[in-house]
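All protein chains but one are shown in place.
The block that comes next holds subunit A.
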């Protein structure tokens, strides 16, 4: 593109500045996936597939069939990860990661473990445990 002499006259292109152009045309409500998983920033997820797939990553077969972002998430999730970690390590915005994770969970590629205490405020027993844990630091 040549530099516009009169940038004022150029019409804005919808979505031109968007990094996340691959977001699916649906959105999640309240961090909930279609099957009812809740994806908070600290929700744990991990991959369900066998790790042999890893080899295919280098010869490009898989990349041509699967969105590379989805594949990158599955790879990262060989280890237990939180939603926020995936977003940070793959440098993808949180909202995008949530949508992709929701897809992967629906496809049975990842398992959503949740937070272990639902999505409400922790109860007294859990607060006691956190307090004791912090005291031991």
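A few notes on this one:
We adopt the following convention: a residue touches a chain if its C-beta (ideal position, glycine included) is under 8 Å from a C-beta of that chain, and two chains touch if they have at least 3 such contacts; residues count from 1.
We adopt the following convention: contacts and distances are computed from a predicted model.
Look at the chain that isn't drawn here: its UniProt entry, checked against "Pyruvate dehydrogenase complex E1 component subunit beta", "ATP-binding protein", "Integral membrane protein" or "ABC transporter permease subunit", names it "ATP-binding protein". For subunit A, the list of residues touching the undisplayed chain reads 12, 17-20, 31, 40-44, 46, 51, 54, 57-58, 75-76, 78-80, 82, 84-85, 87-89, 91-96, 111, 113-124, 126-137.
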